Structure formats: structure tokens, C-alpha cells
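Note that this complex is displayed minus one protein chain, with the remaining chains in position.
Labels for the chains are A, B and C, by order of writing; each one numbers its residues from 1.
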Amino acid sequence: METERQGNWVQQEGGKAFFINHRVRYSDTDKMDMVYHGSYIPMLEAARVDTLREIGWVYSEMEKEGVLLPVVDMSIKYFIPARYDQMLRIECHVLDRPTARLKFSFRILHNESLLVKAEVCLAFVDAETGRPRRAPEGLVASLEKHSLIHS
Amino acid sequence: METERQGNWVQQEGGKAFFINHRVRYSDTDKMDMVYHGSYIPMLEAARVDTLREIGWVYSEMEKEGVLLPVVDMSIKYFIPARYDQMLRIECHVLDRPTARLKFSFRILHNESLLVKAEVCLAFVDAETGRPRRAPEGLVASLEKHSLIHS
Amino acid sequence: METERQGNWVQQEGGKAFFINHRVRYSDTDKMDMVYHGSYIPMLEAARVDTLREIGWVYSEMEKEGVLLPVVDMSIKYFIPARYDQMLRIECHVLDRPTARLKFSFRILHNESLLVKAEVCLAFVDAETGRPRRAPEGLVASLEKHSLIHS
Partner (left out) sequence: METERQGNWVQQEGGKAFFINHRVRYSDTDKMDMVYHGSYIPMLEAARVDTLREIGWVYSEMEKEGVLLPVVDMSIKYFIPARYDQMLRIECHVLDRPTARLKFSFRILHNESLLVKAEVCLAFVDAETGRPRRAPEGLVASLEKHSLIHS
């Protein structure tokens, strides 16, 4: 069994996207019998980190090399509630060629239904100085090579 | 000691806002030594529910009377990270006179520093039919009476 | 890629155990640069639900058939902190032949290091009456057939 790699590629209109799966747990739900609106946020985090890992950029190693990526803004639209035990698919790609920021776009689906759309923008920060910095050249090249940047 | 009422009123430019306080816990933080970006979401929930309670609208009772208020979209901007053990102040007011939707606007502060701004939009839904409905008349009147609707 | 099945079997001293993997996220960590002690709880939930699914008992279907399984007690021992981005392995088996209760035992490992041990006890409850009931006969038979009950 493949335990390390989780997720796969999917073709979207503007390029390719990477997705991971998440089975909805009790801990994700609330008393309205749906996923709590805040519970999607760790799913988005896992999807973007695994997308970067897939193209060779391990965020935990970037950190060790002094590149931090704090979230600077986020927006989420909720169309259809996800339910307990559904296997969700969280698709992730990048919006715009990254300069000092990295904008991810997400779609969360169950079967073929679009449940949630989200955008999360992170800033490249130099760990030593705490100041903004540019995206590593190699990262931009990797994103382009994998058609992950949609415009 | 006053255990039931938590929070108070503050004058803002566009009207009044209600705020609650939240002391940052270990559970709110992440390894970047700041509050995880998703951890603000339950604080926003608590702030808006306590704001409605303060003006006489208890959400748990609205639910029993068949009015649900699921979140339909949300956006958050992160300016300065909140840190462990800080006492945060979550200010809450309403944007636009509610019709079928209720838009809350939030500011999260530590001392006088603005850390986070957020907007959360909820839809009035009829619990029986599952369909959108208009805001209860009395709720709109209460919001206006307390100068909570800023435009 | 296998997206539905996550996890696999492992031989332990007292019988077999089923395990799932979980990659540690930022959302799981706290400012002590380790996994927050409460963040293991959804991992335990996912492990026991997937263990039951693996042997043919889908908890969401048990619920629809009127069998609820609330947690009645839980104990956790923390030996070594899990760290960001580690791929954890959550092993799960059952303690004692279930009657009115179902006791799960868990080990959380990273590579070959034991990080956490836990026990979670759930009660079989009749959804209609809200009263305790016995374990479904078939469930006990399935657990035995798969050597999941260790004594």
C-alpha cells in the first residue's frame, strides 16, 4: 500500500490541479448535521502542502531554509454542505505567477458536486529578518512546469 | 461576578459595535508561535452570537422557532499575528440592512493594534422547507435600534 | 490510485490491528512546536471508524439503523511529541469482547517510535429510546473473525 503519497492530478480548464481526499469525521461536523464552516481550513492546508510536496517542494524543509509562508488572507464560499462520512476531494491550483505572494485556489467536491470554493493567499517571509521576500525561483519554475498556475 | 454577560459596547465610526474578549490558548496557536489562521473562526462565531444575544435575539431559540443561519461566505485578512495568552477583543457589527442575508463585519484587536479583519455572511433559511427566507422583522428593528448596522 | 481505502493491517502481540496514516499539519501543532495534546483525538476517531469500515461495519450506516456509539471515557498517555509534517501511523484494536460497550486501544507511532497510547470506550445506545443496548451480534463476530479483539 502506498502510504506516503496521497492525492493525484486532475485536468481543469486553466491547467492542472492536484487533489487530496478527506473523509468527513464527527470532529468536522456541527449540530446542523453538516461540516462546520471552519473545519474546511485544515483540509485546505493539507491540500496545498501536499501539492507543493508533489512537485518537490516540502514546506517543512523550506522553513528550515528560512522561508516562511504565513497566511495573509483567505476567502471561502459555501455552496452545498458536506456531510458526515462523505469522501471529499480537495482540488488545489495556483492563481497568478507568484512574486512576493502565493495565491492558492481550491474547489471541494463530493462526487461531482461542487461544495466549496476558496482562495488562500500566503506571503513569502524571510525567517531571519521577518521581512517579505520574493518567491524562490525554483518554486515558480516547478509550478509552471506542472501547469499549476492558472490565469 | 457577572458570569452570564460577556462583552460590551464600543463606538465605531459607522455606529456601535459589540465586542467579546478571548484569551489566546495553546490550542489556538501553531508552531509558528502565533494563532493558527483557522483558530479565529470560533471567536467570530462567539462574537456574533453574543452580539445577537445582547440585543435580545438568542440564536438557539431562533433555531427552535425554525430559523437557521448557515454561513454562506467568509473572508478574513490577517495583518498582525496574535500571540499566546494575549487577551483579544473581537468587535462585531452588521453591514447593510439584512434582507435574506445577514452580513457581519469583525475587527480583532490586541490593545489598540488591529490584528485581523473579517466578514461573515449568513443566510436565513426556513428549517422546515430548507429554503431561503427573509430576516425576521423584529431582528432588523433590534439591529437598527442599537445602531449595529453600519453602511 | 486507491482513494477510498486508507490504512492497512499489522500483526501485534495479542492479535491483529488496523492502522491509518496521518500527516501532521500546522493545524495540529501548537507553539511548543509539537502536536497539541487534543489534536490526536480526531486521529483516534478516524482510525476506529476506518477499522470498523474495513471489516464491513460502516458507522454512518449503523447510525441510520438506530445504533449510536457515543464516547463514555477516554485516556491518553503522551510519551514523545509528534512534530510537524511527520507521517504518523495510528494503530487500532479492540480490548475485550464487546457487550454493551466497545473499548478501542490505540498506539500512535512515527517510524518505529511509540509516541502515544490511548484507550477510548464507547457505549452502544439505541437511537430511538436513548437507552444502552447490546453490541450487534454480527459486529462481535466480525471483530473476532479479524482477530481484532485482544485480551
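Criterion: contacts are C-beta pairs under 8 Å (C-beta built on N, C-alpha and C of every residue); 3 or more make two chains touch, one makes a residue touch a chain.
Keep in mind the model is a prediction, meaning the values are calculated, not measured.
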Original post:
Considering the whole complex, which of B:8, B:99 or B:113 touches the chain not shown?
Top reply: B:8
Original post:
Of B:58, B:80, B:114 or B:141, which residue touches the hidden chain?
Top reply: B:58
Subject >> Given B:23, B:97 or B:134, the one touching the chain that is not displayed >> reply: B:23
Subject >> subunit A residues touching the omitted chain (full complex) >> reply: 26-27, 29-34, 36, 38, 84
Subject >> Residues of subunit B (touch criterion as defined above) contacting the omitted chain >> reply: 1-8, 21, 23, 25-28, 41-42, 45-46, 49-50, 58-60, 84-85, 87
Subject >> Touch list for subunit C against the chain that is not drawn >> reply: 32, 34, 37-38, 41-42, 45, 68, 70-78, 81
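Simple rule for what comes next: only the chains that are shown with their structure count from here on.
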Subject >> Centre-of-Cα separation between subunit C and subunit B, whole angstrom >> reply: 36
Original post:
Which parts of subunit C, given as residue numbers and ranges, touch two or more other chains?
Top reply: 26-27, 84
